[in-house]
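For this depiction, one protein chain was excluded, whereas all remaining protein chains were kept in their positions.
Now for subunit A:
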Amino acid sequence: MDYSNLRRQITFMKKSFFDQGYLDEQFHQLEELQDESSPNFVEEVVVLFLKDSPRLLSNIEQTIGKYPQDFYRLDSLVHQLKGSGSSIGAVRMKNECSVFKAHCNDRNLEGCRRSLQKMKREHATLKQKLESYFQLLRQVGPREHAVNSRN
């Protein structure tokens, strides 16, 4: 695939993330922090999130399975996930975390279970999309990485 086609595909892909509500303005803020001194900053932050978040999701799942229910701990775990997700602009994950927290507040275990399944699906989808996006970015090379872009 030639450079201009790749560039178009990257632009279209990123636009779709925003149009479909996977990412919000915070992702643009991450891009603003990327420069020649840290040309892979956005990918590094996203990789860190994608590395850390499965652990949190697993801890949430384990805690849901415990008896008696520990809604305080569940709320604390989801709070961490919400904060991390919002830091990269993962708006769907952030919103589902808010739903989960509301279920914790209501001590609604079944609601928490349903919300967790949604969070896991959203996480898997986001992971797949962002990994594909950065794979394409790597194909166009360092020049693309170092340039702040809102395209």
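For the reader, a short list of remarks on this structure follows.
The rule we apply is simple: a contact is a pair of C-beta atoms (placed from the backbone, for glycine too) under 8 Å apart; a residue touches a chain by one contact, two chains touch by 3 or more; residues count from 1.
Convention: contacts and distances are computed from a predicted model.
Candidate names were "Response regulatory domain-containing protein", "Translocase of chloroplast", "AP complex subunit sigma" or "BRICK1 subunit of SCAR/WAVE actin nucleating complex", and the UniProt protein name of the unshown chain is "Response regulatory domain-containing protein".
The chain that is not drawn here is touched, among residues A:I10, A:L74 or A:I88, by A:I88.
Contact with the chain that does not appear here is found for just one residue of A:I10, A:L30 or A:I60, A:L30. Summary of contacts with the chain left out: across A:S38, A:Q62, A:Q117 or A:Q135, the touching residue is A:S38.
Interface with the hidden chain, as seen from subunit A, comprises residues 26, 29-30, 32-33, 35, 38, 41, 44-45, 48-49, 52, 76, 79-80, 82-84, 86-89, 94.
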